[in-house]
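What follows is one structure encoded as structure tokens, with my remarks underneath.
Removed: one protein chain of the complex. Kept in place: all other protein chains.
Our next item is chain A:
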Amino acid sequence: MAALVRLETRLSRLREEYFLKNRSVDEDRKIVYKAAVKIQSWFRGCRVRAYLRYLNKMAISIQKWWRGYQSRRYFRKMIKTAYFIMKMNFYNEMAVRIQKRWRGYYVRKYTHNYYALKKYLEAISLNNEIVRNELQEYAEMNEKKKKKKDLEKKEKEKKYKARKMHYLLSTEQIAGIYNSPFRKFPDPMELLLRQSKPLSHRQQQPKSPFTYDLYDWPTCKRPPAFPTGEPLPPIGRQKPQGPFRDAAEVLRQRYKPLEPTLRVAASISSPLEKAREEMKREEWRKCIHDNEFLPFSSYHKNEKYELSIHASEKIGKETYGIKHFREVQPNKWIAGKNSCIS
């Protein structure tokens, strides 16, 4: 019971205490609530932060791993390409070396072959020498020919002159001008004069523009010259006294050569007719017999066939010279016949 009394006494205080406690608790409630909220929130925050941190760490780890993986892949690729490039460079380098050598060789051997060029130039100089020699020979030959021609021409002229001046030849009594008695030996001109035949004073017929048509072809240069000599009057003749014409003129007129007109000079028959005549003459000359050739056998019907001598002889060897040595003609014998002379 005492506890109950004590409790009852405390009860009244209890209600105040309870009320005061509740009041203080109520008053603290906000603070406590706030503090609790704070603590909770902080704790939640911590938890969440820890979680986030954890997530972060995981994410980082994943990313790290993934990035590492990618880079390693990339790196491997890069290495591959670098290696490839290195290989290619090496190959290129080697190829360049080969090509360098080959191109140098090819150009030196085929395109700009130094030795071939040298040989070619030597060959050219050799060829030039040959050509020069040949041309020199040709020029010399020409020179010689020209000289020879000139010499021959001079000789001809000299001979012609000597022939023209034949009257200057020295005789027994009168020494010619080239054979002066004070000279040791006669002048060569004198010797020439002795050798040459006198030139007769024949003048060529002046070529008339109307030359004969037969000789009018391009290849024939001159028509046949009909030499009509102009006869000289005899030497030493006294000029006849009187109104006579000059003798030379008279003779010229008397012996004037015929100058036929074209119509007269040309033959009457044209070349065609002349050729026909010619043919006929040939025929006449060559003709062997006059029997005309009769082609058909009917023309020969009435003719008797004459045996040839060969066919009309008897067959066999010739007995003369083997069997008998004299020709015997029994029908001419007088003896042995019955009646011959009657």
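Here is the rule we use: a residue touches a chain if its C-beta (ideal position, glycine included) is under 8 Å from a C-beta of that chain, and two chains touch if they have at least 3 such contacts; residues count from 1.
By our rule, contacts and distances are computed from a predicted model.
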Choices "Succinate dehydrogenase assembly factor 2, mitochondrial", "Tryptophan--tRNA ligase, cytoplasmic", "Sperm-associated antigen 6" or "2-phytyl-1,4-beta-naphthoquinone methyltransferase, chloroplastic" - which one is the UniProt name of the chain not shown: "Sperm-associated antigen 6"
Absent-chain contact - pick from A:R132, A:R183, A:K256 or A:R276: A:R132
Contact residue for the chain not shown (choose from A:N142, A:S180, A:Q195 or A:T319): A:N142
Sites on chain A contacted by the missing partner chain, in the whole complex: 117, 120-121, 124-125, 127-132, 135-136, 138-139, 142-143, 146, 209, 217-219
